[in-house]
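These notes are about the structure you will find just below.
All protein chains but one are shown in place.
Naming follows writing order (A and B), and every chain is counted from residue 1.
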Amino acid sequence: MSVVVAYKWAGDPQEASVGADGSVDFGRARPGISEYDAVAIQVGRNLADALGSALVGVCVGAAGAGAPVATKAALARGLDRVLVVADDSLATLGTAGTAQVLSALVGQVGDAQLVLAGDCSTDVGARMVPAVLGGTLGWATVTDAASVRADGAGVVVERTLAEGAQTLRLALPAVVAVASDAAKPQAPGMKDVLGAGKKPADVIAAAPLTPVGDGETLSAARAAAPARKGVVITGDAATAAGELVGALRAAGLLDKAGTGR
Amino acid sequence: MSRSYVIAAGHAGVGTLVAHAAALGGEVVALVVGPRDVAERVAAAGVTRVVWFDEAGGHAAEAFAPAVAALVGGAPGHVFAARRPADRVLLGAAAAALAAPVVADATAVADEGGRTVVTRAVYGGIATRTVAFDGPVAFCLDGGAAGEGDPAPVERADASPAGIVVTYLAPEPAGADLTRATSIVAVGGGLRAREDLALVEQLAAALGAEVGCTRPIAEGLGWLPRDRYIGVSGLRVAPELYVAVGISGQLQHMAGCRDAKTVVAVNTDAKAPIMSQADYVLPADLYELVPALTRALG
Partner (left out) sequence: MGFALTDEQQIVRDAIREFADAEVAPLAGVIDREHRPPLENLPKMAALGLFGMLVPEEFGGSGADTLSYVIAVEELARRCATHAVVVEAHSSLCCWPIVHFGTAEQKAAYLPVLASGEKIGAFALTEAGAGTDAGSSRTTAVRDGDEYVLDGQKVFITNGTFAQVFIVVARTSDDGAKGLSAFIVDRDTPGFTVGEPERKLGIRGSATNPLGFVGARVPAANRLGAEGDGYAIAMATLDGGRTGIAAQAVGIAQGAFEAAVDYAKQRVQFGKPIARQQAIQWMVADMATSIEAGRLLTHQAAALEDAGEDFTARASMAKLFCAQMAVQVASAAIQVHGGNGYTEEYPVERAYRDAKITEIYEGTNEVQRMVIARGALR
């Protein structure tokens, strides 16, 4: 059996530049594997070692995701091999399309019984790919897992939700998205980095199916940052505090206490 | 689209979803997973009817994903769900059954000549797009408050859960819902020690505000529960007053509090990103200013 981890090769939107016409250019943003995906790979590594399984990474992205520097970076984190679909036409694949192509890759792994994913991606952050992936595969799916362990023919997941702490047992096959603190990822060591080039990386240049589109873009714009007053209040703590309280009171903000439960 | 679905897994906070669905026309069918009383609360939210998946505690709501997918696949329509773990999984299953695109951040949803036109933020909120869809769309948005209207009919679905058994649940009392709070005091990396949270809590008490935080405080350090973390993958809040204390204002955090009506920023670094995104800017040490504010509030 193989344990699969879905990962992304993407840049941080904070480093992207947005044109006046709303177009987003990631050119100056160095792509990488996010800290969330690194956690998922670490959880996968721990599970694969416990089960004596292979750990396979799957990834969909622009051409850069298939470049050796990207596949080696992923392999250096602890994957045994990677399957990547990389083509620039896939750079703007939406959530649903990404999940579809990933599910096809999971099918290609053949003996996959468990797919792990990170909490969210750095660039899009929709937190929906694991759910759609699970739905496409027809596998039991849960998210926000704080821990995952193998148990007989299933996995036991622990997580903390707003309503309390839960322990779940899932029958395999399953898709589990892990919380950002489910494991502390080990930074790749020298041997991992130098050995990464020897592990298999299968890069496919075209999606194995026609994925679902993401709608027709009618227009784009830079995010309208709400106009902020930018009133600077300086001075010693007592004076500044007094001035702020006065301003908030004048704006009627100090009588609206309380929460709407 | 002649119908929209609104998913609710164990809660009734679907007011905003129902409003979007209703605006698109057609019947609004709530798909509720949970005990009967939740189904009845959702029935009062202004929906046409409720299909109730009876789940009283032995299975995770996610176990009904195949049943929800089968129902939605058999009678396609838009699907709306709140940003909550089980709701997302059910939405994902429905989206897969429909081969529908997924929209996770929409500020406007409208029907225009039979197409569904959506204005959405992209890439953590650095840009927006107006996109037209033909066919059903799966939306993951802020759920909104519970409704208080005339109850719609509730029909029990003939479906059983598949494969995800809850073996232990240690319930927590319902925490504050920061998405409904009128004031929030949020704290970030400027806080040096867990004990110092007391300062922030005192200010929040004086303001009648809830306490929120940035992701590292909740997930990295664990000083506050995860349901208090405000950011692009955490809570999106829109209070009247948002007091950000010791927060630098990274994109991922600001995406969660952008919609606050008034933002106050306290930070020793006058050039931190948040200082140019606030209504009141106080370049000061939170360890001096926060107690002073608490005192000034009496």
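Simple rule for what comes next: a residue touches a chain if its C-beta (ideal position, glycine included) is under 8 Å from a C-beta of that chain, and two chains touch if they have at least 3 such contacts.
Worth saying up front: this structure is predicted, and the values here are computed from it rather than measured.
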{"item": "Omitted chain - touching chains that are shown", "value": "A, B"}
{"item": "Touch with the omitted chain, as defined above, among A:19, A:107, A:197 or A:235", "value": "A:197"}
{"item": "Of A:10, A:29 or A:73, the one touching the omitted chain in the full complex", "value": "A:73"}
{"item": "Full-complex contact with the absent chain, from A:189, A:226 or A:246", "value": "A:189"}
{"item": "Touching residues on subunit A - with respect to the absent chain", "value": "32, 68-69, 72-73, 76, 186-194, 196-197"}
{"item": "Positions on subunit B where the hidden chain makes contact", "value": "269-271"}
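Going forward, only the chains that are shown with their structure count from here on.
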{"item": "Where subunit A and subunit B are represented by their mean Cα positions, the distance between them in whole Å", "value": "18"}
{"item": "Residues of subunit B touching subunit A in the complex", "value": "10, 60, 62-63, 65-66, 69, 83-85, 88-97, 99-105, 117-118, 121-133, 137-138, 140, 145, 162-172, 174-178, 180-183, 207-210, 215, 219-220, 222, 225-227, 232-233, 240-241, 250-252, 255, 258-259, 262-264, 276-285, 288-289, 291-293, 295-297"}
{"item": "Residues of subunit A touching subunit B in the complex", "value": "13-14, 16, 18, 22-24, 94-97, 99-100, 119-120, 122-128, 130-136, 138, 140-144, 156, 159-171, 179-181, 212-226, 228-234, 237-238, 240-242, 244-245, 247-248, 251, 253-254, 256-261"}
